[in-house]
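The complex appears here without one of its protein chains, the remainder shown in place.
Chain lettering (A and B) follows the sequence in which the chains are written, and residue indices restart at 1 in each chain.
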Amino acid sequence: MNILYTLDLIGTIAFAASGALAGVRRGMDLFGILVLGMVTAIGGGTIRDVLLGDLPPFCLHNEIYLWLPILVALFVFFTHRRWPKFESLLLYLDAIGLGTFVVIGTGKALSFETGPLGAVLMGVMTGTAGGVLRDILSNEIPLIMRREIYASACIIGGVSLVLLRLLEVNNTLSLLIAASAVIVLRVLAIHLNWSLPKAS
Amino acid sequence: MNILYTLDLIGTIAFAASGALAGVRRGMDLFGILVLGMVTAIGGGTIRDVLLGDLPPFCLHNEIYLWLPILVALFVFFTHRRWPKFESLLLYLDAIGLGTFVVIGTGKALSFETGPLGAVLMGVMTGTAGGVLRDILSNEIPLIMRREIYASACIIGGVSLVLLRLLEVNNTLSLLIAASAVIVLRVLAIHLNWSLPKAS
Partner (left out) sequence: MNILYTLDLIGTIAFAASGALAGVRRGMDLFGILVLGMVTAIGGGTIRDVLLGDLPPFCLHNEIYLWLPILVALFVFFTHRRWPKFESLLLYLDAIGLGTFVVIGTGKALSFETGPLGAVLMGVMTGTAGGVLRDILSNEIPLIMRREIYASACIIGGVSLVLLRLLEVNNTLSLLIAASAVIVLRVLAIHLNWSLPKAS
């Protein structure tokens, strides 16, 4: 699964950068920025591994998942004045990361023999729980609970993967289709400014 | 243990409804309301299972614990204007859930051979940690740390169960007695407006 691993590392970088930038904006010191970068990048997959009982989690097995967010957060710390130009690029990388994280999480849960709903839930958590932890640590209401189509894209990606597996579509192909669904939905949501209904 | 299972499902419904209503009141979108409903209903038992190392947790083994909160949260989302009438009914259902969750948690911890204090702690967490997560996700100080007799009722329920087990009272009977203790205390606390002392 080399392509998925590459996408996973791209996503890790994008999530770490967005977490570190959130730390810069919120006036944190260097340590706070490092923590937000790491938590955003690896928090979701770590919570998934805790719930599946696959411990120690992925980031303690393969330390590239620890080094990458640290290097990215340091880079953001020293160059953050130039970042506003790249924010829209970051949104696209973030979409790639989101799609990849969701299908990795859903696929892993299926291989741990959770039911279909549990697998979708694990996928959504892999994609979103890092950002939720970032917002909790910054003392803000998690963005995801008040924002345009973000979690919905994850749900659709997770459901797609479960269905493609039921239809016995080739493993790699299903992962790529489901991840693409999330990425396309996210990009459309950003461009068309979609949002979920609120209880009025 | 069919009666305990029934009470457990009633409690799950009540906790999910109160979580979803909190989401409505706090102006969240549909996804936020779903998350708060699920977290409130299954967060406590999930944290308990993580700490006991019984993974994947109960809600990934029996997906009714995932479907019920989702359906309840959707129901609340579409009918929330009519809920004020039912708030007092919800308080009673919540008390039933609390008592049931506490004794299930304490009993499970005892069967995992924790000590007596650890078992009471696991029972209290099963009953209360879902609500704590709900409040953290809504960026509020957990209600339980500032409110009338709620955790105290849980502690008394957990201690009762540990004592009844030490006295070798019949298993089912001890669970029902200890759960009833919590429920009665909660109902009294609501009606008599009891509260714990603060440090002045």
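Here, contacts are C-beta pairs under 8 Å (C-beta built on N, C-alpha and C of every residue); 3 or more make two chains touch, one makes a residue touch a chain.
Values in this document were obtained by computation on a predicted structure and should not be read as measured data.
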Revision key, fill the gap. Only one of B:Ile10, B:Leu51 or B:Leu74 touches the unshown chain, namely B:Leu51
Check your understanding: Of the residues listed, A:Ile10, A:Leu90 or A:Ile136, which one is in contact with the missing chain?
Key -> A:Ile136
**Study point:** Contacting the left-out chain in the complete assembly, out of B:Ala17, B:Ala151, B:Leu176 or B:Ala189
**Key:** B:Ala151
Practice item. Pick out which of A:Ile10, A:Leu66, A:Val169 or A:Val187 touches the chain that's been left out of the picture. Key: A:Leu66
Review point. Residues of subunit A in contact with the chain that isn't shown?
Key: 23-24, 26-33, 35-36, 46, 50, 53, 55-57, 59-60, 63, 66-67, 77, 80, 136-139
Revision key, fill the gap. Touch rule applied to subunit B and the missing chain gives residues 50-53, 112, 114-115, 117-118, 121, 132, 136, 139-142, 144-147, 151-152, 195-199
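We take it that only the chains that are shown with their structure count from here on.
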Exercise for review: Could you tell me the distance, in whole angstrom, between the mean C-alpha positions of subunit A and subunit B?
Suggested key: 30
